[in-house]
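Missing here: one protein chain of the complex. Every other protein chain is in place.
Every chain is named by a letter (A and B) in the order it is written, and numbering of its residues begins at 1.
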Amino acid sequence: MYLYDKYDQAMVDARVEEFRDQARRRLEGKLTEDQFKPLRLMNGLYLQLHAYMLRVAIPYGTLNGAQMHALADIADKYDRGYGHFTTRQNIQYNWIKLEEAADLLSDLAKVEMHAIQTSGNCIRNISSDHFAGAAADELVDPRPYAELLRQWSSFHPEFSYLPRKFKIAVIASDKDRAAMRLHDIGIRIVQNEAGEPGAAFYVGGGMGRTPMIAPCIREFVPLDQLVTYSEACLRVYNRYGRRDNKYKARIKILVHELGAEEYTRQVEEEFAHLQQQGIEPPLAELERLKTYFADPPFDDGPKTVDRSDPDFALWVDRNTIRHKHDAHVSAVISLKPIGGIPGDASADQMHLMAELAKQYSFDELRVMHTQNIVLPHVRIADLPALWARLDEAGLGAPNLDTIEDIIACPGLDYCSLANARSIPVAQKISERFSANGKTAALGELKLKISGCINACGHHHAGHIGILGVDKKGVENYQLLLGGSEAEDVALGKITGPGFSEDGIVDAVETAADVYLRERSDGERFLDTYRRIGIDPFKEALYG
Amino acid sequence: MAEIIRFRDDEPVDHPAVTVDSFLDQSNANAVRVEPGDDARALIPHLAQLHLVEVNFPAFGDGRGYSSARVLREAGYDGELRAVGDVLVDQVAYMKRCGFDSFEPDTTLDPDTLGAALARWPEVYQSAADTRQPIWSKRHA
Partner (left out) sequence: MKLLTGNDLKTGAVTWWTGHDWSIHIEDAINAGDRADEIARREEAARRVNAPYAVDAEQRDGKPRPLHIKERIRALGPTVRPDLTLKPADPDHREWVI
């Protein structure tokens, strides 16, 4: 994985001292809250429902054991012994003190981590495929490209006061495991007909209150123009994105209002101009970055496991993923125990995951946008020992991509923007389905819950989505069906009137039952929904 | 109005800047003020005539002026480029990178804080409108 050189370290250290100075000026009254807010947000510090919340960047979801240990230590030292892994592949701490935040950032910097641009109207942490470098189906490892753009976007002098936040995802596979087309810019590394690598740019996707799927605005950008093309996309947005209404300020609205064709024309014009400006790092820089993501020394070894323990066999079937080296798999550590809080991990669990990474996965971990953790490179021979350790620590839930593997935003339990609680709904649904035994029969069923229209819980992209709303001061939940964030990307449709907290759990089971009744052989929930449409579901839900 | 902080040695223009619209109408002024909604590109045919371009920041969160500055510098403008309005001390370093070389903030900037802010960044990641050498260039020098 990427390691800082003296330049990267100097920048992160400078940022810590800048923030220390800004926090001091705020505490001394030299900055008003209005002035301080964008500065603290660009360091990931929010004022949330109960306290300050700090979001730490995990670039493209990759971290090593020492970094995971440091995250655990921070949870103990500055917070209340736990952290929350998010749909942006980051981690959040819920109980941070402003007077200690700079010290926390300083501890992070010691392990080459930071909270830079994890909030604010700037280019946010860049996300990627959580199986990058391990997946059997990828063209190349997308992370060097993500790292190139991370450095370009860090402290960008022109794009730090954009109309609104800006999220970029980079993938390099036909499979989309990063919701690429639901980003402000989605980049897919591709090959052209001549076999040369380049990047397809999708611009103007997003969830939130006006969900949009990004159109492809250019099918092939040569690799030595990635930064320049990105700069062109951003400059058009910075100049012409709406600033009169924060709900219409995301780039998706600009692309929608101009039309993809006109937006593209303006980007191409800007691109032609910027190509004369010499802003592109040389390809040698990309080559330098690639060396950090070289394969670890994979060994040959057994390709199968002893399946005599049915619990272990189930976990292997559900939570391990085919690897590009056939004696290895990527193993998913579920942070979704039955009745648990999706994405939360205690400091002890983080320490354990760090140790397991060191022992079994070449010291590497990944954070999934589905709020689970991946050990990307596990020898198949090591799976029994790994599973035993996980199971003992309550981290062995065999539920990847099932209805129990729920994405949920923090919701009204933690978030000041939320209209309803998300976590209790997730807890009740996972308890319901583990009790009724339908989880296995339902197979792949992605359920995603947001506590408000901002859609941090990706409800638009769930096979089943749930949106919490405020109905005259009472929590109410709308049901959506048919969304997907994968390569078959689609936006879910609302079924009809909302439900109470217990009502939505029943409604999810009703929808699941319609699928079990109507499905044909081999169909997933989403496939059946697409074949039969929403009406049979509405009929069952509302009669 | 607070004092003007300049990072250039020539004599400042001593008369008020005109709006972009009136500049384009009459075209004999040498100082113009660009508002966030103005297209800085409209000035490009007239850059040789301009000695001062003020870019107004009515609110510090509106970042269009950063792009206006770079558009002008990339087009070869080498006269004074002044950020005026709601310009905060923590923004000045980024503004300088975008090509601004003078500042007229609504609220006086504390000199020590300004000095610290300008000395803050030992390196830069991007090529911009200043002369700083980006990290990628140093790595492959």
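Everything below uses one rule, namely that a contact is a pair of C-beta atoms (placed from the backbone, for glycine too) under 8 Å apart; a residue touches a chain by one contact, two chains touch by 3 or more.
Fair warning: this is a prediction, and the values are worked out from it, not measured in the lab.
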- Note on the structure: For the full complex, contacts between the hidden chain and the displayed ones involve A
- Item | Option touching the unshown chain, where A:R55, A:R88, A:H323 or A:R421 are the choices | A:R421
- Query: Which one touches the absent chain: A:L41, A:A57, A:A75 or A:I96?
  - Reply: A:I96
- Hidden partner chain, touching residue among A:Y52, A:W152 or A:F433: A:Y52
- Query: For chain A, which residues reach the chain that was dropped from this view?
  - Reply: 26-27, 29, 33, 47, 49-52, 80, 95-99, 341, 412-414, 416, 418, 421, 423-424, 427, 473-475
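One rule holds in what follows: only the chains that are shown with their structure count from here on.
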- Query: How big is the gap, in whole Å, between where the Cα atoms of chain A centre and where those of chain B centre?
  - Reply: 37
- Message: Please output the residues of chain B touching chain A within their complex, sorted ascending.
- Response: 36, 60-64, 66-68, 70, 74, 88, 90-91, 93-95, 97-98, 110, 113, 116-117, 120-128, 134-140
- What does chain A use to touch chain B in their complex? 5, 7-8, 10-11, 14, 17-18, 21-22, 25, 30, 35, 38-39, 121, 151-152, 154-163, 235, 238-239, 243, 273, 277-279, 281-282, 284-285, 288
